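Just one protein chain is left out here, and the rest sit where they should.
Per-chain numbering from 1; labels A and B assigned in written order.
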Amino acid sequence: MSKKLLLEKAHIEGIKSYPVYRREGGYVSVEKALKMKPEEIVEEVKVSGLRGRGGAGFPTGMKWSFLAKPEGVPRYLVCNADESEPGTFKDRYLMEFIPHLLIEGMIASSYALGCNSSYIYIRGEYHWIADILEEAIQEAKDNGWLGDNIQGSGFSCNVYVQRGAGAYICGEETALLESLEGKRGNPRIKPPFPAVKGLWDCPTVVNNVETIAAVVPIINQGGAAYASIGVGKSTGTKLISACGNINKPGVYEIDMTISVEEFIFSDTYCGGIPNGKRLKACIPGGSSVPILPANLLLTTAKGEKRMMNYESLADGGFATGTMMGSGGFIVLDEDQCIVKHTYTLARFYRHESCGQCSPCREGTGWMEKILWNIEQGKGKMSDIDLLWDIQRKIEGNTICPLGDAAAWPVAAAIRHFRDEFEWHVNNPDLCTLQNYGLAHYADPVYVPAT
Amino acid sequence: MTIEFTKERMYKVQEIINKYPAGKQKSALLPVLHLAQEQFNGWLDVPVMDYVAGLLKLDPIEVYEVASFYSMYNLKPVGKYVFEVCQTGPCMLNGSDDIIHYIKNKLKISEGETTADGMFTLKTVECLGACGYAPMMQLGKHYREHLTPAKVDEIVEECRKQAATAANGNGYLS
Partner (left out) sequence: MAELNKKISVTIDNITVEVEPGTTILQAARLVGGDVTPPAMCYYSKLEGSGGKCRTCLVEVAAGSTADPRPMPKLVASCRTTVMDGMVVKNITSERVMDARNGVVEFLLINHPLDCPICDQAGECHLQDLSYEHGTAGTRYQFARRTFTREDIGPYIQLHMTRCILCYRCVMVGEQVAEQRVHGVVDRGDHAAISTFISKAIDNDFSGNMIDVCPVGALTDRTFRFKNRVWFTKPMDAHRNCENPKCCGKVTLWMRGEEVYRVTARKDPWGEVQSYDGKPGWICNTCRFEKKKASDWTVEGLTTISRHSVIGANKYEEMVMPQETIQKVMGGLEPRKLMNIHSISDVNDPDITLSELPGPAHSVDFDRANSINNQIPENPGDAERHNKQMINKTQG
């Protein structure tokens, strides 16, 4: 059983409320932090090896140290609680069941970064969670953890909740800042980066909910202790939200030393696949990361067991590997159609494109239409090459990574499941009635030509 | 109908504006549009948006641009109860297509339509962050998860009952 740092206490009766949370050791990290110098906290976070949990995995300590500190200009900390990547519902769990952990992390992080106003940007659909957070903030304020001169330290800070209104793109940090400024969620053209010019043109750090929550155990136990958990550059614990065709969907906190196989089949985690079906494919890090067939998912191309950590999941690059991403773990059983699943994702990205840049605005819809045709048995063989060419021309050529996020799932589906696409084209009538099935996707020998 | 926030909402608007530095009241636009949609029948008509523009000292086009960008704002009238059913990958793997189909048959409407009695609107939406509890839908401010046809029946009944008893005109919105 993995060690838990974040959700350890999430199931304690009444932990949502301040008295219970405090009794269980809550807000101790703030007490500790206020006695440290801000730079010392940044250093602890660096030592911890914490990597951003929002998807990109950027080292948090390094991001914090990039924050510009011009004289007389406010700095802002913004927590990214937009959580809209298909397959991802981990932040929601944390905020819903142990909201004070996020507030505690916000206060400690704000102190470390020198921010007096910090915002939690939460997706608008999470109405009730925003209410929970606002309540927690009020409680924290009532107990002297927020507001002026916190605990007599001279440090003042307020945390505010900002509700979004339905746009995945607002998870992209600069789109989020635009949205927080009351505008359309159009990502900004970088540079300048938020660390220099962010919210209202002031230096800003944007971090994921889980990242900010992880600051609490880092301060409590020290960066080195946090770094000792896990393996390599995958330190600490990671929340994984598991869904799709598994017996026990839900949010799991893992310490990144377990294998993918254990995660899917052990009763501690996903508990295997329902109805005795076999594993066909999996998207382990949210819908944007490459899908892998069962064989490459469980074993790397080198023949090693694939582990649930940043390095191992990425082993083999995009040719035979994938990414940790946001930890949205989507499992597909043998009866699922890869073409259809890829189509729904393409539709998602078309729907969520902000429409600013031409490759993404035009390319996502084009891919969706072609995938729909193939799925409906109306595709041509040349459509598969066309799809490949379209995704190739979107990837890397857009303003923000949503273009890449739209291209990768399509690319990976064609790369690994090309014969299933071809089967659709060759069997226009059959493919609407029947599935391609598991085929050879679990065969150990199969290594796709790239 | 005069377009004006209730006193209570007006107070909320001020509270929201206070979250931002002076002069940055445009930041209040998204939350204030939510309030407006709640009060004015679940959708944003042009006069409502113009009212919000006036409150926040914005050009009306700034409000139209924003309101039309975000999927939670309805720019056309909707029913009292809006079923927003997720159809993205993870939900699809767990049968969201069947649920959508069931609702369409049951209420005799297609996606984007409202029942003749103005009670129900069906919207298909993209991932709402409840993938592990699929299939699911948003109803007002809450999620209804692990949907089955039987559960859909229950929800429809529940809405009808609520509409018959409560004076509340906005279904589950407020």
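The working rule: contacts are C-beta pairs under 8 Å (C-beta built on N, C-alpha and C of every residue); 3 or more make two chains touch, one makes a residue touch a chain.
Because the structure is predicted, anything quoted here is derived from the model rather than measured.
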| item | value |
| --- | --- |
| Candidate in contact with the missing chain, chosen from A:P38, A:P74, A:G365 or A:G437 | A:G365 |
| Options A:N116, A:N397 or A:N427, residue touching the unrepresented chain | A:N397 |
| Residue in contact with the excluded chain [from A:L5, A:I107, A:I229 or A:C354] | A:C354 |
| Sole contact to the chain not displayed, among B:M10, B:V46 or B:A166 | B:V46 |
| Chain B residues touching the omitted chain (full complex) | 46, 59-62, 64-65, 68-69 |
| Chain not shown, touching residues in chain A | 167, 184-185, 189, 350-359, 361-366, 369, 385-386, 388-389, 392-394, 396-399, 411, 415, 450 |
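Throughout what follows, only the chains that are shown with their structure count from here on.
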| item | value |
| --- | --- |
| Between chain A and chain B, centroid-to-centroid distance (C-alpha), Å | 25 |
| Of all residues in chain A, those that touch chain B in their complex | 74, 83-89, 92, 117, 119, 123-128, 160, 162-168, 179-185, 200, 241-245, 249-251, 287, 328, 330, 332, 336, 340-341, 344-345, 347-348, 351-352, 354 |
| Chain A contact footprint on chain B (complex, rising order) | 19, 21, 24, 26-31, 33-34, 56, 62, 65-66, 69-73, 87-90, 92-94, 125-134, 138, 141-142 |
